[in-house]
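In this view, the complex is presented without one of its protein chains, the others remaining in place.
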Amino acid sequence: MTTTTNPDLASESAAPVRGQRWLVSLRALLRNPAHTAGLIIFILFLLIAIFGPMLAPYGVNEQIVEDARQAPSAAHWFGTDRLGRDVFSRVLLGARDIFSLAGLGTLVAVLVGTSLGLLSGYRGGLFDELLMRFFDSLLSLPALLLALLLLGTLGPSRQSVLLVIIVVYIPIVARVVRSVVLSVKTRGYIEAARVQGESSARILFREILPAVLPALAVEAALRFSYAIFLASSLGFLGVGVQPPSPDWGLMVKEARDNVSQTPWALWFPAGAISILVIAVNLLADGLKTLFRVED
Amino acid sequence: GGAAPAEGTLRVAFQPLVQTDPATISSDTEVFVANAVYDYLVDVDPDSNVVPRLATEWDINDDGLTYTFPLAEGVSFHDGSALTAEDVVWTFDRLRDPDNGYPTADLYANITGIEATGELEVTFTLDQTNPFFLYDLSDNHALVMSSDTEDPSDFNGTGPFVVESYSPEDRILLTANDDYFVDGQPQLATVEVIFFSDENAMVDALRGGQVDLVMRMSTPLFESLQGVDGITTYNIPTGGFDLVRLRADREPGNDPRVIQAMKLATDRAAILELVQQGYGAVGNDSPIGPIFDAYHDDGVQAPERDVEAARALLAEAGYEDGLDLTIHVPNSGGRPDLAAVLQDQWADAGINLEISVEPEEVYYGENGWLEVDLGITGWGARPYPQLYLDTMLVSGAVWNESHFSDEEFDALAALAGSTLDDQERIDAYSQIQQLLAERGPVIIPYHFPQFAAIRDGFTGFQLEAFAGRTDVHTIGTE
Amino acid sequence: MAVPLLQLKDLSVAYRSRRGALRAVRDLSLEIAKGQTYGLVGESGSGKTTLALAVLNYLGKDGYIESGQVLFEGADMAALDEAGLRALWQGGMAHVPQNPFTALNPSMRIGEQVAEAIALNSEIDAPEIETRVLDLLAQVRLPDPARVARAYPHEISGGQQQRVIIAIALGRQPSLLVLDEPTTALDVTTEAVVLDLLRELVRDRDTAALYVSHNLGVVAGLTDRVAVLYASELVEDAPTKELYRQPLHPYTRGLLDSVPRLGQRKDVKPLQGIEGQIPSLTDLPSGCLFAPRCPLAIDQCWEERPPLDHPTPDRRVRCHRWPEILAGEVDAGRDAVEPIQVEDYQPETILTVEQLDVQYPIQRSLADVLAGEPARYVQVVDQLDLRIRSRETLGVVGESGSGKSSLARALIGLVAAEGGEVELLGVQLPARLDARSTETLAHLQMVFQNPEEALNPYLTIAESLRRPLRNLRGMSYAEAQAMVPQLLESVRLPAEYARRLPGQLSGGEKQRVAIARAFATHPDLLLADEPVSALDVSVQANILNLLAELQNEHDTAMLFIAHDIAVVGYLADRIAVMYLGQLMQQGPAEIIFDPPYHPYTEALLSAVPPPDPFVKQEHIRLSGEVPSAADPPSGCPFHTRCPRFLGDICVEQEPPWRETQDGKAIYCHIPIEELQAAQSPVLRFNGEGD
Partner (left out) sequence: MARYILRRLAFLALTLVLTSLLIFVITQLLPGDVCRVILGREVGEAASQACRAELRLDDPALVRYGDWLSGFLRGDMGLSYSTDAEIGPLVAERLGNSLMLAGFTLAIAVPLATGLGALAALNEGKWLDNLISVFSLAVVGLPEFVTGIVLIELLAFRVGLPANSSIRPGTGFFEALPSLILPALTATLVLLAYIARLTRAGVLEELKQPYVRTAALKGLPRWVVILRHVLRNALAPTITVVAISFGWLISGLVVIENVFNYPGLGRLMVFAISRRDLPLLQGVAMVTVLAFALANLGADLLYAALNPRIRVGE
């Protein structure tokens, strides 16, 4: 007899109802200081992305000739770059770039990838085979190379980078989702749902999707952090977002020439990338807790 | 070969080589390698004097239309065959044949005949005087090849170095040509040209001691090498420049007041300071820069920045609410920076720029650069200024990217390009500078310098304004 | 008396948990003498495993001994350093855990794993180790020890794996074996073989054993003494026979009453489960821990924790009311459950199954398909005929892998039958579920084996219950929602459970919800695939009764699948015995336990350990493993293991169906009369004497 009773939970008199479940899990996430830090930093960066333009003391391309190449000071917290632009303002404004590229790209990739993964995993058959073979061949090239290839076609621009992130990550997300679907699909409750006359659509989105969410949330967070790297690597290689936009990777690239003169113009955007990525990784760890339902 | 045996290795960092046919080479690397592997008929020294190379001297007819070149004796190609006048004839015929479509076809269009007037003598005839003809003969592509050439990419030159091995996108290894006809050259036993796609990596390698010579690098990287032990830096002025041009044949550039307003909105000193970190010289919107000191007219000054005046002019031209334009910029050199600075400066005058940075292969590919309204283009150093006028500004010139067409200008340019009277030419150039300042379609904010850095222990390094033309056969070890 | 082999003194064991210390064993004292077999029983979560591991002093990262002592051969285990402890494990005591598969390293050969246990023990060289390994494997009666030694764990069956574990334990010649439910994961037939082995080994070697089990049947036949654990406490401790003859604690009584004896039937003697469930160890009642579930609880029980008394010198019990129970003044049995009246089922047939074939394809990849590999199949249900009459319960038993679930899944349409016909209420059903009408779905419902799997952990109970109403009975959201409390009530669950998630329910409760959901559509036929086999005995009894009641109430017929023949016998009107996808025997439930039997039925019956030390059981053991369904035996599918194997005829010819007068049908080459003559009843009540 495999024991299944969980007296600890079963006898819990105040069983949280659905809405509260999130609060409960959020509390679980907040109990871990590292995850909390990740969440806070992430939210902070998100706020910067939203309100950056209001907070930035200088314009994104505003040049102060006489202040060019100044070390950090009260007037310029992060110093100025070779064109006399305020690095602090540019880092703040760059947050929006990252979120609108890596963030939006990840989001779309996750949405599309999830739908494809759900469908492919649940349907199986030829559709699944063909899609997976196609994804195989997409994935048999390293992401950066695929990105470069696509960027060569599309020309370097913000939209292209966005599209590249989406195209590169859809297969990955789809595969993760598909593998979860494959394991969930054979669970008793899915069969039970079929016996209860549920439609395929409802089974996919109401019965299977929630089980996919924990893995998906973690995957999405990791994808986001990789997307940050991908976008900034493309910026760094000069084929991504183009100057004069305050993309962090591009800022690092541009400041690299001047690293002996204006090291701050390199370290601050590099630091911003690092901190955001670390925060997202911590958050990814935490999300496992957030979406987990005791079963 | 020389008296003393060649010795030592020089490792040079360069962009990857692509073209190996002398007729189609263009980048510094390609020219640098070609200059080492082949010989020109005549050469141009760092002070812009024409000097002998394969030709030992030249004789110009009184009417200035016939040029005769005796060739050096005992010159042989790397495959062992001897150089003859026929080879020279073959080379230039190939270059000037319009059917081949090589870039030199226009340059040599006024050559009416090339003849081998002896085993080792070539005679060129022109249909019109050309004060710069000797320079033209030293064009980057004018490398003498064997008339037996089947594959123009096989590196069979007469030059001081022989190609030992070439591994594309990685390096090319040159070894001394022991049979080189000039005594004492080359001095180096081997030259290794290592390809880099990243300037930073070049400079890192130089500092780290993995390469000895870097030419062409960004200003900040050059700055960073100042005072580094064991490295000597070179900084020479050139006639090269980045230009901003507005198409003059359609709105809004067809109204000269617009480009004039742009000039007024531009702060050249600030640009030189920010984009060039003070290196180079401020430009006066004409390609006849200060380096051409015989022709440059100090009296012609670009206007001081005057935002109000710029606004007023714009308003006159009908753009009182400002002007929105997209500026197309290739992604190389300081051009994106220049665009960024212009965006900030011009915004004050109500000219709002959208910057479109494009990879060079896209910007120049399919001739898009000749199409766009507003663009930034880099023009490299040339040995004499007439080349810029003829290819860039004369009506219908091949790369007249601004689509400028001005009868007075055309007449002046034609005069300057053909008269053998120096003073007449100086006057014509002066008027051209005046004219361009008043109604020229281009802004030339600065002339950039040429940089190089070499590790200690080498002698005879003489940087050329066009870095690729720097002679490697004069370099030796200490 | 000499020093006992093992002595537990006021032992309390706790786990560090997020909510603080969780005490899983409290104030427990126990002594095991040399050669003695001690049983330890209790519901899930009562602390049995914890105690077993505490004895081994291997409590893991979070567990620790809070107070008290474990003395082994008189020495305090707490005083041992790591080396001492290792020495003890190498020589003194050995552990046989519940799940043999996970207890073996999946990526190491069996031989290596056994050798590890020996090599440490003595200074012997490699060839000798090998001989010893083969020897040990032979001792635990593994066929072809050399092959097994070379195999990886997944390459041998569960029963063989458990024998390997036992070999590892014996390899160190321990004086104490700690056995934690060593047969729970095994099939009855395999279990019987392993139990025989253990019984023999313990006897021959004079090894003492602590035998943990939730199964009172197993403990009855194997142990000298039994201790009953409830919610971390020892509630009763007595010599085995005395405990079974007269349990003094109401909990012990409840456990005994929860298990159906062979031949016990719902309409004659209903099972008396234990109401409620074991309390949370973090939130224990202040008085007697069992009081909330005790039919005899009086005020004192709620207020005062009972002491551990000695009713006789060798019995202990923790109950305020034991003197009355001992004196027979009160009966701890529950009379709450009435015998479940079975109205005679109607003669008309509602389900007809003819020539049903179920096959599973053996996976092929796209490349195989492209390469033109022919598809291969396992035949798991083979030409099966079946009939269920209105309101009848047909029980199906058989070993694991015999195709019981596949039969049910083919009937419901979850797997498409390859051939054959299924007719429900005169309507022929499409093979695939998707092709079936809403009406059919409503008529035919199913309860699954694993309650953990049956409910989507992300949906509230209410949502799970609403779906069949919405889908199959066409109710609006509001109507369905209004029905939810009623449904919960029908399975005796409080209405507020509607808002809970499955994770907040116990296994039994989940199964109740699943049953409520299945009955929500008023089905004519319910397929129940081992609905109780994942549950504790106490819960199992309640669920069985609940099923029977609801069935009566809704006039539903039922196909009830179980591997426990006693459970099937309790609930079913007719029983079918299944082996390798075919029926071996069919007939009325009342006479299943009487000869003649199909030799397979006979073996099954003889394998079930009766929860009663006074019952004498025939020892018929099946040799060999169940053959692969991908490659079934010819002739009679059972011939490879049949103890009454006749010869070539069994190999070459399919047997005929032979009928007895009382309606039993047996699929065997041996004529009924011969069977009757050769067989005696498998179970006989043996009285006190033994």
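Chains: A, B and C, in written order; residue numbering restarts at 1 for each.
Quick note on the criterion: contacts are C-beta pairs under 8 Å (C-beta built on N, C-alpha and C of every residue); 3 or more make two chains touch, one makes a residue touch a chain.
Everything quoted here is computed from the prediction, not taken from an experiment.
Although it is not drawn, the missing chain touches A, B, C when the whole complex is taken into account. Per the touch definition above, the residue from C:V13, C:L30, C:L56 or C:V193 contacting the chain not shown is C:L56. For the chain left out of this panel, the touching residue among B:T24, B:T125, B:T233 or B:T326 is B:T24. In the complete complex, the residue from A:L162, A:L213 or A:L266 that touches the missing chain is A:L266.
If you put the hidden chain back, the residue from B:G80, B:G101 or B:G396 that touches it is B:G101. Mapped onto chain C, the interface with the missing chain covers residues 56, 58, 61, 82, 86-91, 94-95, 97, 99, 102-108, 113, 116-117, 120, 152, 154-155, 165, 168, 172, 363, 365, 367-368, 370-371. By the touch definition given at the top, chain A reaches the unshown chain through residues 133-134, 136-138, 140-145, 148-150, 152-153, 155, 225, 229, 232-233, 236-237, 249, 252-253, 256, 259, 266, 270, 273-278, 281-282. Hidden from this view is one chain, which touches chain B at 16-20, 24, 26-27, 98-103, 105, 153, 165-171, 173, 194, 196-198, 200-202, 204-205, 207-211, 359, 361-362, 364-367, 369.
Please note the rule applied: only the chains that are shown with their structure count from here on.
Taken pairwise by the contact criterion, the protein chains link up end to end in a single open path, with no chain closing the loop. Every residue of chain B that touches chain A in the complex is listed here, in rising order: 199-200, 218, 220-221, 223-224, 267, 270, 273-275, 277, 331, 336-337, 339-341, 343-344, 355-359, 362. Within the complex, the chain C residues that touch chain A are 43-45, 184, 214-215, 277-283, 366, 412, 414, 433-434, 438, 441-442, 445-446, 448-460, 467-468, 471-472, 499-510, 514, 517, 533-537, 539. Chain A contributes residues 61-63, 65, 68, 82-84, 155-156, 238-239, 242-244, 256-261 to its touches with chain B in the complex.
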